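Excluded from the complex is one protein chain; the other protein chains are retained at their positions.
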Amino acid sequence: MALKDITLGQYYPGDSAIHRLDPRTKLIGTILFLVSLFVVKNFTGFLFCAICLAILVKISGVPFRYMARGLKAVIFLIVFTALINLFMTPGTPIWQFGILKIAREGIYRACFMAIRLVMLIFGSSLLTLTTKPVALTDGMERLLSPLSKIGLPSHELAMMMTIALRFIPTLLDETDKIMKAQTARGADFESGNLRERAKGLIPLLVPLFVSAFRIAADLAMAMEARCYRGGDGRTRMNGMAFTKLDTVAAILLILYFAAVIALGRLPLF
Amino acid sequence: MRIEVKDLSYIYSEGMPFESVALEDVSLTVESGEFAAVIGHTGSGKSTLLMHLNGLMKPTRGQVLADGVDIHEKTKEAREARRKVGLVFQYPEYQLFEETVLKDVCFGPKNYGFTPEECEAKAIEALKLVGIDPDEKGGVSPFELSGGEKRRVAIAGVLAMDPQVLILDEPTAGLDPKGHRDILDMVCRIHKEKHLTILLVSHNMDDAARLADRILVLDKGRLAMDGTPQEVFSHYEELHSIGLSTPSSSELLHLLKSKGLNVNTNIFNEDEAVEEILKAIHGA
Partner (left out) sequence: MSKETVIQLKDISFSYYTENADGTLNTDTDVTMKHSEKRFALDGVTLDIERGSFVAVVGSNGSGKSTLAKHLNALLLPTSGEVLVCGMSTADPDNTWEIRRRCGMVFQNPDNQLVSSVVEDDVAFGPENLGVEPSEIRSRVDNALNAVGMYEFRKKGPHLLSGGQKQRIAIAGVLAMQPECIVFDEPTAMLDPSGRAGILKIIRGLHEQGKTVILITHFMEEAAQAERIIVMDQGKPILDETPAKLFAHAEQLSALNLQMPFGASMAAKLSARGVDLPEGIITSERLAECLCG
């Protein structure tokens, strides 16, 4: 089932150098990597990014197959984007059938966009696969905390993320159960036209919302019972501290970014 | 309706590193009109087995026949056979979604193409069967009912499809003792009145012994025992070795026997146990 293939947000336990980096370093690093994918102007640049990413994946010890599972969920998006680019890019036509035509530039752009999307997903999955969701949200909370002075609720955002991450598997399970229960009553989630299918989702969505509200009510009470009262006066068990590893990572990151910019300026394919 | 399971195996994520065997070569037959209890630990494969019985899961190997029809085929006949195997999940009230109780119970028959009048007739009959007054509660939102009532309505939702086999996965989970008794009494009544074949998953050995003609014991994906309550519950050691137990009365009699009282340990209800103990004491 497609629901279970979502790798995004699933932590892959390990103790590699990547796992041990401070989540703030990883967050900034990931953002820079994602930005670098938009700075890249040519395939040589992508090759460089891909090699760097491959090295990181290797270090992290996350099996490549495991990472690739994350792609399944968005394969449709990638193919769709590629097709749009393939057919919609104007330029020298090399194939034509009725209104459909493919230009040389279209092929180039389609490949370009597909590679960019795949790398975007790999890059961000590497972050979520090597960082405990809690550490990730903690890192975000801390990176954003200077902004709380201008009214950004960084603690609340981080708490929302934590809870969302905690309950994604629960809600997926719940969805699976409800789907099975309704299928046992003859519901059909797989055939019919778009309108029928959308209507067919009601027996799934209503119970799912009811469940989500029940979880929310229960959880709110449980959190109150455990003395939760927002971010003020709260301490954290896992303090964060930059280590030598983070310094090394920061230097490598700067070198990487410089290299990407340099490669972009060279007249390469 | 007779259910026949032949060499059924199910393997999760076959070929992947986290492959695990949920069912292994399970073969069993439940005769038409029989009341069978399925017992086993959490994770023994009970739920996986049940979901195969009405085609929700496809076996890795083996087949499930309902009156001789392979229910995993793509034919119309097989779909009809699947309808006749009604499956009530744990906490079935979580599947309710319609605006009114009546509409919710109609959902099943509607999916199988019955006319609105037929659906309503079936729904009303099903509600009466579970002890909910269709005139009083039929127009109420299912979300306004009490926990026990919700569960009954959910069971009615399955009964409205006119099943010939009714499978219930721990229908009393989370209920208080009264709710527990009421639901089981209801299942018994339905069994008698409608001559349905019943498969009941239970963790409660007393219930299993009291209600079922037949006990199926699952352990680690295999059918460990299959027989009448008398036969199955006489295997005291074997049941304990797989983390299960016998009914309370039998447990007590075993305890007495181990302390030297000469009693027959194969007694599975309270009143007979009282007689047996009296006989042993006065005999001694």
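Chains: A and B, in written order; residue numbering restarts at 1 for each.
Everything below uses one rule, namely that a residue touches a chain if its C-beta (ideal position, glycine included) is under 8 Å from a C-beta of that chain, and two chains touch if they have at least 3 such contacts.
These figures come from a predicted structure and were not determined experimentally.
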| Hidden-chain contact residue, picked from the options B:E144, B:D185 or B:E231 | B:E144
| message | Going by the contact rule already stated, which one of A:P63, A:P146 or A:P169 would touch the omitted chain in the full complex? | response | A:P169
| field | Sites on subunit B contacted by the missing partner chain, in the whole complex | value | 41-43, 144, 146-148, 173-179, 203, 243, 248-249, 251-252, 255-256, 259-261, 270-271, 273-274, 277-278, 281
| said: Which parts of subunit A face the unshown chain closely enough to count as touching? | reply: 11, 13, 132-134, 162-163, 165-166, 169-170, 173, 213-215, 217-219, 221-229, 233-239
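Please note the rule applied: only the chains that are shown with their structure count from here on.
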| said: On a C-alpha centroid basis, what's the spacing between subunit A and subunit B, in Å? | reply: 42
| query | What part of subunit B is in contact with subunit A in the complex they form? | reply | 51, 54, 56, 83, 86-87, 89, 92, 94-98, 107-108, 111-112, 143, 157-158, 161
| query | Which positions of subunit A touch subunit B when the two form their complex? | reply | 174, 177-178, 180-188, 202-203, 206-207, 210-211
